[in-house]
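Got a structure for you, written out below as structure tokens; questions coming shortly.
Missing here is one protein chain; the remaining ones are kept as they sit in the complex.
Just so it is clear, A and B label the chains in written order, and each chain counts residues from 1 on its own.
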Amino acid sequence: MDNKILFKPGHTACAGCAQSLAARLVIEAAGSNTIIANNTGCLEVFSTKFPDSAWNVPWIHSLFENCAAVASGIEAALIYLGKKDATNVIAQAGDGGTADIGLQALSGMLERGHDILYICYDNEAYMNTGVQRSGLTPFYTNTTTSPISARFPGNLRPKKPMPEIANAHGIPYVATASAGFPQDIQRKVKKALSIKGPKYMQIHVPCPLGWRHESGQTLAVAKLAVETGLYPLIEYENGKLSGARKFAQLKPVEEYLKAQGRFKHLLGDPESIKQIQAIADNNILKYNLKAEAQKSD
Amino acid sequence: MKEFLEGSRAIAEVVKLCKPGVISAYPITPQTHIVEELASMVANGELSAQFVNVESEHSAASVVLGAQATGVRTFTATSSQGLFYMMEVLFNIAGMRLPLVLTCANRAISAPINIWNDQQDSISLRDSGWIQLYAENIQESADLHLIAYRLSEDKSIMLPTMVCMDGFILTHGMEAVDMPKQEEVDKFLPPYKPLYKLDTAEPLSMGLLADPDYYMETRFAIQETFKSLLKAIPQVNAEFKGVFGRDYGDGLVEEYYTKDAQKVIVAMGSVCGTIKEVVDAQRAKGKKVGLLKVISYRPFPYARVYDILKDVPRVAVLDKAVSLGAYAPLAVEVKAAFSGKQKAPRVVSSFVAGLGGRDITLESIKEIFLKLTQKEASLEFIDLKPELLTEEYGQ
Partner (left out) sequence: MFGPLIVKPAKSKGSKTGSWRVKLRPEFLKKNCIGCKLCISVCPEACIQGKDKETIKINYEYCKGCGLCSVICPKSDILMLEEESKGDKK
């Protein structure tokens, strides 16, 4: 790790913002030999408002949906200049910039085989514009464009399976991570950067404002998402599931839901909670998240 | 040495001589031949560049943006819908002061879909902060690319240039072209030295959020640069003449028998060739007619246009694009050149022709000269088919 501070204090993220934490962990793990292309979104706005920038690495923002393509151009230029082997290229965006408006550019970047690590900071809605629903907003979430009413229990669709979509491109490394597990983020960034080719990482980053929890609870909420099976921490290497964080005892999803205002409307509604539990149960089966009983126990 | 070349081939050859490090493009007619040629030059080792095949024009523009920001000369080309799909990236490139060069093979805009030539695509991007240069023929198209790189990369300019050449007419037409030698190009266009770049040795951030305290000055600065381009374009053209021998005057406009003319047509692009032919024929009959060819639409050379046309009694402006609901785009600029001035033509008539690839024939041009009477035409479409206009939907 560099001694230099690569992501400096003085940025204007909300107190307790997990995206700012994750962004710092990512660049500290990547090191100073890194160039970042950033989509429009919270991270861009709170870290680079002229005349300030939190970044102590080369950093560029162009538009909402094109960081994967801008990073592709950076990578091509580095190859032309003979500097690619000494330089990491990271493209980073929020969930809307990745799964919705930026999906085409991302798919192109993955398909073309650029040596780039793409990072999606997933706070599960368009937070920068005021908590609107995105393709990565979970089932039954209350957002400003999937509001609850007598007729609607919030967002009516499950999360778009971005890690699987990325993996389907046949790329060498795909991983999910969570702000609740900071060392795991850094381990996966380092691993990703040791692999040549396109890599996709999706980091779950609670947003105190949009998820409606206390700023000090950010990491606890993030952990609960993982510990319930709603946000499994998995890795794909060369197309195959190669890792999943397992738990001896997975927690009921209600513990996660009741920690956040965005799910408050579900608490008196066992049927809805059952449906969300089914999503977690499906993940637990699919990724085998339940740890075998330890022999030494 | 002159070679008989397709327009697209000539552009590819001249771009090769400019040695771009990264090329990215997405297929769209009639631009494709240019990038096909460049792809094969990269494939066979003639050109040492990274050629990035992208999934859209939006990404093509974004790739060259990223590469240029990393300190490498780049190239892209597009047309019509592709240019529109690039639009937000193009504004972005200009705002970030990245000096890249794009060829626009001018083509009509959908709907109805139409792959043939007019200039609606690039004209619609007139406010993007890109320098826009319009070519009359293949030689000029090729030469304007050299001028474009040289202008854009000038440290006092740092704005992108769009070289506009009429689709099919110039991209697919054949012409004897005087191709420059590599030594000449190297003399005229030094290697690209960026003012700033993404470099781990010296980190910087670019593309920042500017609040109301800062945004307006960024636009003012570009506007000021466009003013200085009115001096820079003639200088670069003078140097161009010195190295390559070809003379485009001041590079802003070309005058063709305007000095004593009673009637002048103002136009841009390949139609100027047709107009010159008509002017020659009419001059042979003693009629005092002329052409003012606008090369630089952005910056628009108001002062030059005023000086040239102020004593011409009748002026016709020929547009190959429209601004629906308003006067035609070139006509608006020409008229503005006389606003608040002492002198002005008695008549400045506006004609629209050639939309969606409809031929502008010698007869069309003669008709425009004939229509240049005492009565000003505020906006008249030439070569319309009135019989089509009587047809109705749903019948």
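In this section, a contact is a pair of C-beta atoms (placed from the backbone, for glycine too) under 8 Å apart; a residue touches a chain by one contact, two chains touch by 3 or more.
Note that this is a predicted model, so its numbers are computed, not measured.
Shown as candidates are A:Thr48, A:Gln92, A:Thr228 or A:Asn283; the residue that touches the absent chain is A:Thr48.
From the set B:Ile11, B:Leu100, B:Met158 or B:Ile365, the residue in touch with the chain omitted from the display is B:Met158, counting the whole complex. The chain that is not drawn here is touched, among residues A:Leu25, A:Ile119, A:Ala177 or A:Ala280, by A:Leu25.
Across B:Ala60, B:Ile131, B:Leu189 or B:Met206, the residue that sits in touch with the chain not pictured is B:Met206. What chain A contributes to its contact with the hidden chain is residues 5, 7-18, 20-21, 24-25, 48, 50-56, 182-183, 208, 214-220.
Where chain B meets the omitted chain, the residues involved are 95-97, 156, 158, 195-196, 202-208, 210, 214, 217-218, 221-222, 225.
Definition applied: only the chains that are shown with their structure count from here on.
Between chain A and chain B the centroid-to-centroid distance comes to 43 Å (mean Cα coordinates, whole Å). The touching residues of chain A, counted against chain B in their complex, run 32-35, 37-38, 44-45, 48-51, 53, 55-63, 65-66, 68-74, 76-81, 86-87, 104-105, 107-108, 111-112.
Taken in their complex, chain B has these residues touching chain A: 21-22, 24, 48-50, 52-56, 58-60, 62-72, 74, 88-89, 92, 96, 198-200, 203-211, 214.
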